[in-house]
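For this view, one protein chain was removed and the others were kept in their places.
A and B are the chain letters, set down in written order, and residue numbers restart from 1 in every chain.
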Amino acid sequence: MTDAPASVQVNGLVKRYDEAVALDGVSLAVEPGELFGVIGPDGAGKSTLFRILVTVILPDAGAASVDGLDVVDDYLEIRRRVGYMPGRFSLYPDLTVRENLEFFASVFGTSVEAEYDVIAPIYSQIEPFDDRRAGALSGGMKQKLALSCALVHRPRVLILDEPTTGVDAVSRAEFWDMLGELKRGGLTTLVSTPYMDEAARCDRIALLQTGRLLRAPDTPEAVARSFRAPLVRVRATGERAALLGTLRALDGVARAEVFGEWVHVTGAGEDAGALALRMQRALEGQGWSEVVAEPVAPSVEDVFMALMSDPDPTAEVNHG
Amino acid sequence: MADRGPTIPREEAAVWAQDLTRTFGSFIAVDHITFAVAQGEVFGFLGANGAGKTTAIKMLTGLLAPSGGTAHTAGYDVAEQPDEVKRRIGYMSQRFALYDDLTVKENVRFYGGVYGLTDRQIAERMAAMLARLGFERMARERVGRLPLGWKQKLDFSVALLHEPEVVFLDEPTGGVDPVTRRQFWELIYAAAQGGTTVFVTTHYMDEAEYCDRVSIMVAGTIAALGTPAELKAQFAAASIDEVFLRLARPVEEAASS
Partner (left out) sequence: MSAFRSFVVKETRHILRDRQTLAVLLLMPVAMVLLFGYAIRTDVEDVRVLVVDAARDARSTDLTRALASTHALRLVGVVGGVPQVEPALRAGEADVALLLPSDFARRFARGTAEVLIVSDGANANYAATAESYVRTVVQQWAAQNGGGAPVVRTATRMRFNPTLASQNLFVPGLLAFVLTLVSALMTAISIAKEKETGTMEVLLVSPLRPLQIVVGKVAPYLGLAFVNALTALGVAFVVFGVPVRGSLTLLLVASLVYVLVSLALGVLISSRAPDQRTAMMAALLGLLLPTLALSGFIFPIASMPGWLQPVPNVVPATWYILVVRGIMLKGVGLAVLWKEIAVLCAMAVVLLAAGARSFNDRIE
């Protein structure tokens, strides 16, 4: 890591709601200019973490800073410097594109004209629809408008809570392209998603589950590589439910999980090639046809599942 | 396309459509779609927002009369016998059908009643269902207090309570962790193994990879149909997501420029 101060620094954050623990000691650091992903299912604590960072809720324990400012003591200054899109953010449907944008600009004491260069790469795509009401925009265009509104005051850090949830595949792809473009402009972005396949679009990712990081944040490639056990993917003609049952009953199979059209089989104590060969023979021996069993590179999702049952103890290390 | 029938004969198909069309004024929402879903198949019905997916499903479930063409679901003509169709299908929407302020048991009893099951049938199926899900201890818990993943599993099981021939699922596994998500898919596979046809609609392409076959709707027509492996090979793509982007992106761009 570089010597430059982190854009977002989180140390041992804890947040409880009555008996439920939303965040249970989370630590991470986001470097300036980084596109950082927090990946985890609903209820993992993503929104709680982001709301603490944008200073709308207070942590019960731990500390956090954004752009070098403490989230509790310097909250007013942080609010000037972050651009934030909450999870269910939906703009004002009865206002036009331009009216929405102008309103959010004025809230931050600026104007669309003054900040045009910042929002231009995204806003120019929806500018032809300036007079259309936001409620009448397609999902993808709504996203662009929301992002323009979050950028209109030149934030130093962009914090986006599940921006791609409920958005169709084309718009999702476009949204990630836009984030990539902003990153090239040097903007620090912290984004959350429940979708494991979006991990690859981030510089580094943190895996969050029930308020804890499953492992220390790292690049998606490094996270995937950290899967140590032999992994094989298997396919055969026939009922998948039966195939899963067969595989789970075989010797040396730690787990067998459906993975799209494949079943991922995790072994133990042998290399992936040997495991693949064993699976191939065992299935064919039991009468399965068109069996394919081959070693496969682990994905972030494989790692997430493995860590859910067996979290990495190094996850609690502070980065600072 | 219009002269060729679906690949599966009508008598053997769970869902069967030929030249199914729906217009709203001059707008053609669904434009002569022809396809069939085999019994016991897990079929993914994909499409971007506004591609005509919702309209097609409304027709296939007997909620909306077609403007042209024919469709049969669970062996009945959706235009002529929509009530027979509705009796033989289950539906799990993205918004949960379960009542948060009722307990698990009360919900199951209510939906059993809705589908005209006898008290005995309800009791038997509820016991079997709770055992299968491992929910026995949660039977008296209010549904609103269950975690998201549990609710999804329960909702799916309730949609199967009246033993429908076809069950329609709308974006079934959004937002849950990968382990829970797989438990859900295993429930789907178990239902399919038992002969229930599962018709999944989603705009989340990762989900599509879990289906036996998928169709991709673009601008009112079915632009691609096949197993995930076939489609990926056909479009030389690494994922269904890529296949979808190839098909849907040019249309989206044309629409917004």
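In this text, a contact is a pair of C-beta atoms (placed from the backbone, for glycine too) under 8 Å apart; a residue touches a chain by one contact, two chains touch by 3 or more.
Just so we're clear, the structure is a prediction, and the values are computed from it rather than from any experiment.
Within the whole complex, touches from the chain that is not shown fall on A.
Annotation: of A:56, A:268 or A:297, A:56 touches the absent chain (contact as defined above). The omitted chain makes contact with chain A at the following residues, 51, 54-58, 75-76, 79-80, 82, 84-92, 94-95, 99, 102-104, 106-109, 111, 149-150.
Operating definition for what follows: only the chains that are shown with their structure count from here on.
Interface residues of chain B facing chain A in the complex, by the touch rule stated above, are 48-50, 147-149, 174-180, 182, 185-186, 189-190, 192-193, 203-206, 209-210, 227-229, 239, 241, 244-245, 248-249, 252, 255-256. Of all residues in chain A, those touching chain B in their complex are 40-44, 138-141, 165-166, 168-170, 173, 194-197, 209, 239-242, 244, 257-261, 301, 304-305, 308-309.
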